[in-house]
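A protein chain is absent from this complex, but the other protein chains hold their places.
Just so it is clear, A and B label the chains in written order, and each chain counts residues from 1 on its own.
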Amino acid sequence: MNSVRIDAKGLHYTPLNQLIRQAVLNGAEEIIIDNVMGQRFIGDGLKGNTRIIINGVPGGDLGMFMSGPTCIVHGNADHAPGNTMDSGKLVIHGSTGDAVAHSMRGGSVFVRDNIGYRGGIHMKQYLGKKPVLVVGGTARAFLGEYMAGGLIVLLTRNGVKPFDEQGIASGIHGGEIFIRGDFDEKLLGVGARKLPCNSEDMDRVIPFIREFAQWFNLDEGPLMEGQFYRITPASSRPFANKYTWE
Amino acid sequence: MCGIISVIDRSRAMMDGSRIREALAMMNERGSGEGAGYVAYGAFPDFKDYYAIHVFYDNIHETKDDVDAILKKWGHIEHEEEIPTFDVPGIKRIHTPWRYFFKPDTSLMLRSPTPDEDIITYIVMKVNESIKGALIYSSGKNIALFKASGWPEDVADFYRIQDYNGYIWLGHNRYPTNTPGWWGGAHPFNLLDWSVVHNGEITSYGTNRRYIESYGYQCSMFTDTEVVAYLFDLLVRRHGLKDDIAVKALAPPFWEAIDSMPSREREFATAIRLTYGPALMNGPFAIVVAREDSIVGFTDRIKLRPLVTGEYGDRIYISSEEAAIRVMEPCVENIRMPKAGEPVIGRVYS
Partner (left out) sequence: MSIGSVPVRYKVEIDHDRCMLCERCVENCSYGVFRKSGNVIKVSPKQCVACHRCIAMCPRDAISLSARPIDYRPHPIWTDEVRESIYNQAKTGKIILAGMGNALPYPVIFDRLVLDACQVTNPSIDPLREPMELRTYIGKKPAKIEYKENESHEIELTTKITKNLQIETPIMIGHMSYGAISLNAQLSLAKAVSEVGTFMGTGEGGLHEALHPYQDHMIVQVASGRFGVDIDYLERGAAIEIKIGQGAKPGIGGHLPGEKVCYDVSCTRMIPEGSDAISPAPHHDIYSIEDLKQLVRGLKEATEWKKPVFVKIAAVHNSAAIAAGIARSSADAVVIDGFRGGTGAAPKVFRDHVGIPIEAAIASVDAKLRQQGIRNEISLIASGGIRESADVAKAIMLGADAVYIGTAALVALGCRVCGTCYRNLCPWGIATQRQDLVDRLDVENSSRQVSNLLNAWTLELAELMGAAGINSIESLRGNRDRLRSYMLDESLMQVLDVKSVGA
C-alpha cells in the first residue's frame, strides 16, 4: 500500500492540510499523521478515498465538508467532527465534543465512547446519501435536534443510562434515532415520538452496528442485546401548525 | 469569545508559568492577538498578607499621586514597585503596570463584618470610577495578574511569567468585539480573592449589572465578564453560599427539571431561582472562577460553550480544549466534558 507519514508536531492546520492534499494528489492510499495536537479542519473539503490515521487529539471541525476519505482518530475528537460532511467516514477511538455530525449529509461517523451536546443536529439525507452516526455510549441533551434525515444509533455500552437529558430530537422532521434501552418519554422534544423497534426496524441498523463492532474490534452480540427504541418524526412538518397567512 | 485554561494543584505545590503559556498559545485560533492574560495564586510569598493592588497607569506623573493619596487615606503601603516588563515586539506599551502591597486600616470601616474586603472593594470602585488614567485591575492577597493586548505568548514574555510560581493558574486568550486594544479589557478579571476567565457573551449582562450595582459594585470595565467576579463576591463572600450553590444560582436548572425533582430538592432549587433570578446568567458562556483555595468551572444552562476537564495527580485542569490540557500535561487522565451548568470544583486539600 502507498503509505505516507506526516509528523504534525508544531504544525499549523493549513500547512498540515496542504501536506495531506499533496499526498492525496501523489496517490497516497494511507496517510498516517502523528503528534496531532489540536489542529482544526483536518481533511476539510478533502476528496478521494484515502485512509487517514490520526494519532493524537485533533481540533474542531475534523472532516468538515469532506467528500470521500476515511479518518481514523486514536484519541478524542473536539468540537463538531463531521460538520457538513458529504461522504466518507470518521472513526473515533474515544469521545467527541458538542455538535458532532452537525448538518451532515452523507457518510458515517463511528464514535467508540460518548458524544456531547447537540449530536447529529440538523443531519439530513438526500437521494442515495444518508448520514449515519453510531455512538458506542450515549449522548448529551438535544440529540438529533432539527434532524431532517439519516440515522443515529446509541449503543449505550459500558452500562451508561440510555438517555437522560432534555430535548431529544426536538424539531425532528426526517430520519430516525435508535437507542438501545428505554428512556423517559418526557425527554422527547417537540415533534418527536418514541416507538419500540421490531425486527424490520432492526434490519435497518444491524449493518451499522456490525460495522461499528468491526471498527472497534468488539463482539457484536452484546451490542444488539435488549430492546431498542426508535425516535421518529411525528410529522414531516413539525412547525406547520405555528403559522397563518396574513 | 475566547479560549480559557486553568489548573490547580491541590497540594499547593508550585508551578511556574511556562507551561500555561504554551497551552494558551496552542489555542491562538480562539483569540485575535488583541488580549491575553494570566493569574497566579501564591505568587508573592514575601507579602502574602498584603493585598497586591495592581494598577495600569496611563501616565505615572499625572495620576499616581491621586491613587497613592486614596491608598494612604485607607491604610498602609508596605511596598510598591513598577511591575517588571520586558520589551516584546508584539506588545505596545500603552500603560505602565504598577503594584502595591497594601494593608487596610480596619478601624476605618465600622459596622462591617469584613472591613478589609470592604475597604479594598471601595478603593477599587473609587479609583476606577473617578481617577481617569488609572485602573486597578487586581486586588487580591498573594495574587499576581498579568495582562495586556497581544498574543498569549507575547504577553507571557512581556511579564516573564515563567519567573512566577503559583499553585493556581488561569489563562485567557481574548477575541474582543467591543474594547480591543484596551489592556483593562483583557482577562482574567479580578476583585479581591476572585479571578475570572470567561469565554462567551452574557446576554443577561444588563440585568446582572443593574442587580450587582444595587449592592454597591460599579461596573467600570465595559465588558460583561467583570459582573461574574462581582456576582461570586456577592453570593459566596457576602451571602455565604458555597461555590456549587452559587453556580446553581448563576446557571440554574430549567423549571421542567426542577418540577420533577424530589420535594426537598425542588424546594431548594425553586428558592434559589426566586431569590437569585436577577443573578441568572444567560447566553453562551464557559467560565472559570478562582479564589484562594479553589477553582470552579461551569458552562451556561444549555452548554453553548465548550469546557473540558482532566486530572493528573494533585492537579485538576479546566480548559476550552482537550489539546490545551495535553500541552500542559501530556499524561493527563480522566478527560471529561461536564454537563451544562455542572460545576467542576478543584479545591486544595484541607
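Methods note: contacts are C-beta pairs under 8 Å (C-beta built on N, C-alpha and C of every residue); 3 or more make two chains touch, one makes a residue touch a chain.
The structure presented is a predicted model; accordingly, all values stated were derived computationally and were not measured.
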If I consider the whole complex, including the chain that's not displayed, which of A:K47, A:H74, A:H93 or A:R193 touches that chain? A:K47
So one chain is hidden, and I want to know which residue out of A:S67, A:S95, A:T138 or A:T156 touches that hidden chain in the complete assembly. A:S67
Taking the entire complex into account, which one of B:E29, B:D157, B:D193 or B:E322 touches the absent chain? B:E29
Considering the whole complex, which of B:S107, B:T177 or B:S350 touches the chain not shown? B:T177
Spell out the interface residues on chain B facing the chain that's missing from view. 1-3, 29-32, 34, 175-178, 180-181, 199-201, 284, 304-305
Spell out, residue by residue, where the missing chain touches chain A. 13-14, 17, 21, 40-41, 44-45, 47, 60-61, 64-67, 79-80, 83-84, 86, 99, 102-103, 105, 118, 121-122, 124-127, 129, 145-146, 148-149, 171, 173-174, 236-246
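One rule holds in what follows: only the chains that are shown with their structure count from here on.
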Considering only the defined contacts, which chain B positions touch chain A in the complex? 26-27, 29, 254, 256-257, 260, 302-303, 306, 308, 321-324, 326-327, 335, 337, 339-340
Of all residues in chain A, which touch chain B in the complex? 37-38, 40, 57, 59, 76, 78-79, 95, 97-98, 116-117, 140-142, 166, 186
